[in-house]
Structure formats: C-alpha cells, structure tokens
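Take a look at the structure set out below.
With one protein chain withheld, the remaining protein chains of the complex are depicted in position.
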Amino acid sequence: MSLLALNPLVKPDIGLLFWTTVTFLILLVLLRKFAWKPILNAVKAREASIDNALASAENAREEMAQLKSDNEKILKEAREERDAILKEAREIKENTINEAKEKAAGEAKRILEDAQEQIENQKMAAITELKNQVGEISIAIAEKILRDELADKGKQQALVDEQLKDFNLN
Amino acid sequence: MSFAAIGAGLAVIGAGIGIGQVGGRAMEGIARQPEASGKIQTAMIIAAALVEGAALFGIVVSLIA
Partner (left out) sequence: MHKLLNFSALASLTVLLSTNAPLYAQGHEEHGHKGHEHIITVHEDVEVHGERFPETENEEGDYDPTPVIMHHIQDAHSFHIYGEGHEAVSVPLPVILWTEKGLVTFMSSEFHHDSHGHHVVEKKGMYFVNYHEDIFQLERPDETLTLDEEGHPTNTQPLDFSITKNVFTLFLACILLFLIFGTAARKYKNAGHKVPRGIASFVEPLVVYVRDDIAKANVGEKKHEKYMPYLLTLFFLIWVINLMGLIPFFPFSANLTGNIAFTMSLAVIAMFVVSFSGGKAYWKHIFFPKPWGVWPILMPIEFASNVIIKFFALMIRLFANITAGHIIVLSLISLVFIFQSVGMAAVAVPFALFISVLELLVAALQAYIFTLLVALFIGQAVADDHH
C-alpha cells in the first residue's frame, strides 16, 4: 500500500476503475449493436457482391471466349463445307463437260461411221446398179448384135468379138 | 536528482539502443525485400513494444521508489 501511495500517478483510483470498466462494457455492447455489426456486415456484403461481380465477369469472359471459339469453329466448318461444295460442283461441272465432250465425240464418230457406211452402201448400190445396167446393156447389145449379125455369120462373129473387146473395160 | 531518476535514464538508454536496433534492422529488411514490408513492420512494432515494455518496468520502479 505504501508503495502505491508514494506517487499519486501510479495509484489507481477506484472510482475511475469502476467507471472505466462499466463504461467500456456498455460502450462495447452499444457499439457492437449499433455500429460495428451494421458496418462490418455492410462491408462484408459489399465485398461479397464485389467478389460475385468479379466472378460473374470472369464467367462472362470465359463464356464469351467459349462463344468466340464456337463461332470460329462454326465458321471454319461452314468454310470447309463451302469449299467441299465448291469442289464437288467443280467436279460435277468437269464431269458434265467431259461427259458432254465424250458424248459429242462419240456421236460425231457414230455420225461419221454412219455416213461412211451409208456412202459405202450407196457405192455398193450404185455398183450393183451399174452392174445390172451393164448386164442389161450387154444383153441389149448382144440382142442387137445378134439381130444384126445373125444374117451374116462371119460378120456376126466379127461383131461379137469387137463388142466384147469394148466391154472388157469393166 | 534522485537515484531513481538515474535508473529511469539508464532504462531509457537501454530501450533506445534496443528499439534503434529493431528499427534499423527492419529498415534493412524492408530495403532488401520491399514486398515483405507489411509483415516486417508488424514484427518490428511487436518487437519494439516488447523492448519498450522492459524499459517501462524500469520507469515504473523509478516512479514508485
């Protein structure tokens, strides 16, 4: 006691001890209810909402990237499809042209062949007719000669010979 | 002048050297690793408080004596 009584600065005053303890505890309860809880909760809620916003922004970014890559994929596919279609079309075109060409060539050949055949046929027909005519003519000549020369036997013989010499050409 | 006052002075000298060391080393640490300055600062203050605590006992004794 005497130790503490020596210097009033280090002598704790019972009244102030009492008031400080009581006041501090009351202040703690009051501030806890009316200040700290609302402030801390609001700050916490805001931080949570900021975190959420950041997370959703991140999500949106990822989705965007996903969408972009999807788009690119679709575009690529479309491009490929277009290329394929074009290629096919080109092939079809070429095929068509080739076919047409072949067909035309074939037709032309056939027409030529037909024409040659016809020509050949006509030639043969003409030759046959010629032969026939030649035969008729020969017969007619022979008849005539025979008529003329039947009287004169010598002369007939000479005529036949002479005539035959002329018809030897064919 | 009393002996207690001299004792208080000696306690303060000790604390001064101690806190000077703590602060100086903390500065070096921060200079070497600026990114750790927050942690160094906290540790520095705690160490300084402990050194100061020792000096305060000396001062209280000199106040009571």
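Note that the chains are named A and B in the order they appear, and that numbering of residues resets to 1 at the start of each chain.
Definition applied: contacts are C-beta pairs under 8 Å (C-beta built on N, C-alpha and C of every residue); 3 or more make two chains touch, one makes a residue touch a chain.
Keep in mind that this is a model prediction, so the values were computed, not measured.
Asker: Among A:23, A:56, A:69 or A:132, which residue is in contact with the omitted chain in the full complex?
Answerer: From the options A:23, A:56, A:69 or A:132, the contact with the absent chain belongs to A:23.
Asker: Could you tell me which of A:7, A:138 or A:163 touches the chain that is not displayed?
Answerer: A:7
Asker: May I ask you to list the residues on chain B that touch the chain which is not drawn?
Answerer: 1-2, 4-5, 8-9, 12, 38, 42, 45-46, 49, 52-53, 56-57, 59-60, 62-63
Asker: So which bits of chain A touch the chain we can't see?
Answerer: Residues touching the hidden chain, for chain A, are 5-21, 23-28, 30-32, 34-40, 42-43, 45-46, 49.
Simple rule for what comes next: only the chains that are shown with their structure count from here on.
Asker: How many Å are there between the centre of chain A and the centre of chain B, using C-alpha atoms for each centre?
Answerer: Averaging C-alpha atoms per chain gives centres 84 Å apart.
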